[in-house]
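Accompanying notes for the structure given below.
Incomplete set of chains, arranged as in the complex.
The letters A and B name the chains in turn, as written, and every chain counts its residues from 1.
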Amino acid sequence: MIKIFVTGGTFDKDYDEKNGRLFFKETHMSEILALGRSKVEVDIETLMMIDSLDMADKDRKTIVDNCISTDGDQIIITHGTDTMTKTAAEIGRRKLSKTIVITGAMIPYKFGTSDGLFNIASALAYVQTLPAGVYIAMNGRVFEYDRVRKNRDTGIFEEV
Amino acid sequence: MIKIFVTGGTFDKDYDEKNGRLFFKETHMSEILALGRSKVEVDIETLMMIDSLDMADKDRKTIVDNCISTDGDQIIITHGTDTMTKTAAEIGRRKLSKTIVITGAMIPYKFGTSDGLFNIASALAYVQTLPAGVYIAMNGRVFEYDRVRKNRDTGIFEEV
């Protein structure tokens, strides 16, 4: 059983017809897995629904605490890309004996051109095959948490 | 550099407006990787474009020969689901020291409801992390080639 913690980020942004802005309603994780016909056993839990630029220390603590307390040793976390590496570092320094893969999207899933489904599918594969550690999976690639950064100009995660 | 061999299958079926039937035109692999914003280096090569029910011994030989002769040791093969395990067995008995992941789709990629992109994304992750061997990646899961079958009733690949 893979635990999936949802924290918001671009990935889950929806369009608010009332005011013409993007907002968070609920996660699209279940419909993504259904579309992909995933038969992997997962347990989806929404910890928060926020833009990762708005993520405070207490939010990161919530994420870390949940990684520690959850039963399984395979965890996926969906997260905004802007501070993804910061959260990864917070989790990483706990040296948990679990495989934790953080992923997200550059374009909201509800947009036709989103990279969200692709990233979830690869995260799901990575979490089942990688040894214990904290990883970031984006653009089909996977990085150890302390050897990656988001290139602000290109929007691409790259090794450091 | 990951080698991607395209062989056809449901995955790449298109709609022929002239006669109202499904047919093969060209692979959608590049557009799938572009949509997923994949930054994984791949080399795509179309070996054939056929329904896997029409795949003859000589076609399987072509696939095996290409797996042997290609330079890299990470290979993805897109393949129709009906005889996927048969081709996997042909490759498997060569005991190549390469990681070879076979995947496909239950619904053509050009259908809005296709599982194709999801499967490609997971295959791309599996091929980068699994040890040498021949695998089938479907529905988010991965199986060793000699421990899986397609359940004809449900259309789902399951362990045997």
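The rule is simple: a residue touches a chain if its C-beta (ideal position, glycine included) is under 8 Å from a C-beta of that chain, and two chains touch if they have at least 3 such contacts.
What you see is a predicted model; the values in this text were computed from it and never measured.
Chemist: What is the total copy count for the complex if 2 chains are drawn?
Modeler: The whole assembly in this structure file has 4 copies of the sequence.
Quick note on the criterion: only the chains that are shown with their structure count from here on.
Chemist: Which rotation angle, from 0 to 180°, best lines up the CA atoms of chain A with chain B, given as a multiple of 5?
Modeler: Result for this pair is 180 degrees.
Chemist: Taking the mean of the C-alpha atoms as each chain's centre, how many Å separate chain A from chain B?
Modeler: Each chain reduced to its C-alpha mean, chain A and chain B end up 27 Å apart.
Chemist: Given the complex with chain A, which residues does chain B contribute to the contact?
Modeler: 33, 35-40, 106, 113, 115, 117-126, 128-130, 137, 139-142, 156
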